[in-house]
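A single protein chain has been omitted; all remaining protein chains appear in their positions.
The letters A, B and C name the chains in turn, as written, and every chain counts its residues from 1.
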């Protein structure tokens, strides 16, 4: 029997001593104001038990982690037609994301690079009566927590300065792979990314992927096959240009965000969320990556 | 003594017999409505004489040819500081213009690719009190013709559908190489490109480059060095991905536009404009290219 | 209790009816001569049982599948130093593998793209007294089968026509990431790729990766961590530009070769090999991919 609480405690004690905590994302003022020493872990076993350490109940900006939730929402509504508009291959190349989109004629490589998530946002904007409200309800229902909300300041900052995303959305539109107005799609997208959740809430939200599509608080939300496929995409594409490294070092499907959060999971076993706002040079939480590597090494659990 | 009129006549008679007149640009309705059989040439010698044939006085959308005029206007106002924000190298690669901009961190390769012309537009928007009015006055002054005007329908069509340009402008802005709002810069840019001029008017406007910076109707507009340098950029970058081919086959500095116009010149000798709206696969006037090749071959005149 | 034999039989009966069996690789004569109707599956459970159907004992050219075996051999000898010379990220881009190598200054993206496997070959050529003999012994030991051998005709054909590999090896050398002579390294590499094995033999060889580093016939060959990491690389990089698709559709670590073979495995559960020589447009066995997708769907087993 694994003593998870001791393991979390020892990871916490080890990792927070690292003097180099990485760099906090500063491209919008709201992200820059976070305390760099924040650190939390929350672990939920499928069997029901939960464990936590540090700032596990403090909310932070989940940013790109939201892409998994919007993909799940879109897949549950559209089914496989979604894959006519984007691919599921790792993007590989950190140098020229815009060019990849150009070379591949407006078909994003996968739903977790920005252009792919923007296509998912476009799909949701077309489908939903009140996109922002409906998506928020979806996340609250998944998590069983009505207190979850957007950070409107963060969303507005991105609306005013997210020029790369405007570039990507316009390029998608030039290839006829965006049905709604750029401004409307990005308004939804920036709100989606501004969601604030704690490690504990994220763990609950991702329960559905570890539990064959059945979420923690309600009836089935995804088919078993959809949950499996989202896990596959998390593993191959969940960490920007460090996806291979994460699979190699940690060995779990997962997703990171520039707010410093990471969620990872072992299907049928557990979901774990870590938060530490300092990022490594590839844009993933520096201490978060270390903590997850220690966790899978010490518990000897991974998909491989 | 060369009999220019006979040469123009023989070129006209030969070229208009070509059954494959290329493809008219159709990405905005206003361009698609042009008569494919239109064809005109106007030749102006520095010594004063002029010669013409066909539809040489019919106006058409000069589109990218306007980039030479906006560059000249910006250079005359800013001087060499302009080259901190863009380069003068041929772009070479037809596959991934957006990526080139990414790889080179927002510094456009030259002022005649769209991203470069957008930077020039940004410079003019910053400098001018009434950018659209002032630029129009500049072109009218250069040409000595107050009838020249924008086509507002064309400009508005581009404003609504020019997504690739919005993508490029936003990418420039993400690299801090655009000082004004994307919408303001592109409003100016789309108007600039919508200018309508005839072969005769274009020839007059480009007189300044062939005549060491002294324009046809007024006092000096450019220094000798500026005129020379603009000619150099026209030669190396004036024909999209066909610049090398044009230098190789024709051997003159020049500039083409998707409206089917081409202007070329031999410094201190002549300026020649051709218009035929059908484009070859590289986006340059198909018959226009042929006509200019015949002209330099038959008159045995080129810079090389 | 799953009736594996019935499942293999039903997959076999379904898949061989597909009229479009893909295209056999023809770039060397020896590969082109294979019977397109060949089809075999072999399944080995970690618990000991084996199941098979069709041409499961017929040998074929394993080609790129050998890259997993050479990587394992190198890792068992060198340890983590190997990762100074190559990365573990998916390559993503099908258009310009050579350029990726250029952009990343001679550090191959992962050990399963050709340039990466050539670096592994270089490491083995440096380490081994008799590279070709020693590697053959390693594979025979892993498989417990001394009948396994190179196909010298195939190796020689590649030596004479494998110009892309010569280009990659020379480019690596220009970046100082190849210590031995190009010709020596590629001689080893082409032999390695020419190995001929049956589905049954491949399954035995890959037992070590599914069984925590302990191979079928001998004492430990890899540490548990090494086996886990090789599985991670197979999952993220094992199928050229279809790695994401394979993870998405099949959900197992695996490796394919242009000879039409595929091996895949579920750690601690099973190893499965399929062979059908016709390839899909991305270079993986067309029917093999279908068979594995059916297998994981019908047995409801995958890492996700």
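Here is the rule we go by: a residue touches a chain if its C-beta (ideal position, glycine included) is under 8 Å from a C-beta of that chain, and two chains touch if they have at least 3 such contacts.
Since this is a predicted model, take the numbers as computed values, not measurements.
Taking every chain of the complex into account, the omitted one touches B, C. When the full complex is taken into account, the listed residue touching the unshown chain is B:88, out of B:16, B:45 or B:88. Only one residue from B:16, B:45 or B:303 touches the chain missing from this view: B:303. Among C:18, C:35, C:102 or C:218, only C:102 touches the chain that is left out of the view.
The set of subunit B residues touching the chain not shown comprises 87-93, 95, 100, 103, 109-110, 227-229, 231-233, 235-237, 241-245, 247-248, 251, 253, 267, 302-304. Where subunit C meets the missing chain, the touching residues are 95-103, 163-164, 166-168, 170-171, 173-174, 182.
As a convention for this text, only the chains that are shown with their structure count from here on.
Contact topology of the protein chains: linear, an open path with no closing contact. The pair of chains sharing the greatest count of C-beta contacts is A-C. Chain closest to the overall centre, judged by the mean of its C-alpha atoms against the mean of all protein C-alpha atoms: A.
Inter-chain spacing, taken between the CA centroids of subunit A and subunit C, is 32 Å. Centre-to-centre, using mean CA coordinates, subunit B is 55 Å away from subunit C. In subunit C, no position touches at least two other chains.
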